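Since the structure comes first, as structure tokens, the remarks are kept for the end.
All protein chains but one are shown at their positions in the complex.
Coming up: subunit A.
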Amino acid sequence: MTALRYVYAVCRPLSAPLQAQLTGVAGIPARQLEHHGLIAVLSLVPEEDFAEEPLKEHLEDLEWLTATARAHQNVVDALTGVTTPLPLRLGTVFRDDSGVRVMIEEREEDFRHALDRLEGRVEWGVKVYVEQEEEKEAVEERPAARPASGRDYLRQRRRRTAAHEQRGQKADEFAARLHEALSGYAEDARLHAPQNATLSGATGRNVLNASYLVPRSRSEEFVELVDRAEDDTPGVRVELTGPWAAYSFTGLTQGVA
């Protein structure tokens, strides 16, 4: 069985060895490959799962994709605890060590530049949801005030729509204010597309999904800032995740401003 190299991240040499128990994709331990003063953190993965064809097939399998994404993140996360990693996109696979070395040489300058810029920084994810109450209201209202006429019906409908719009507008304003405040505190910010509820499992409409680049040393205040924000607007929920590796700020992702 030939082993391929699945690379999670590139970072500077670690002062401490990787956790012995650090397992990555397919339950395989992660190891380091040093080249030109940079480290690629990788796993030796079986060709039968990670060669072009099987990998393509696996990517169609939500269960496999989920497990692999979590494993990938798990390794990057462990690195975030001890260094500043540059996370690679899921599914970056090389034939052998020399393929990894060539990659490091080709991107060496980019990597160093990004590592300098991101040193000591982490990414925080902030999402704002507006609670969707209109369904509950509709259920409550229906038996009590069944429209007697078409005009009543339209009036009720208009009122409900207006209330809904108002709540949505308030939430949008709240999200814009929060984003402005957090962007002011953070070194950099990125707006992401709202999340799909099926994948996130979250209730309510996602009106803000953003990432903020914050120095580790100032993270505590950032967290407090997010925490305080939630208090003053009812019907709005704020969720914080992190600290992540600076996934959204590597500057080396194509298509990201």
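By our rule, a contact is a pair of C-beta atoms (placed from the backbone, for glycine too) under 8 Å apart; a residue touches a chain by one contact, two chains touch by 3 or more; residues count from 1.
Note that contacts and distances are computed from a predicted model.
The complex appears with one chain absent; UniProt names that chain "Gas vesicle structural protein" among the candidates "Heme exporter protein D", "Gas vesicle structural protein", "ABC transporter permease subunit" or "Molybdopterin cofactor-binding domain-containing protein". Where subunit A meets the missing chain, the touching residues are 4, 7, 10, 50-52, 55-56, 59-62, 65-66, 69-70, 72-73, 76-78, 80-81, 86-95, 99, 103, 107, 122, 125, 131, 138, 142, 146-147, 149-151, 153-154, 157, 192-193, 195-204, 216, 219-220, 223, 227, 230, 237-244, 247-248, 250, 252-254, 256.
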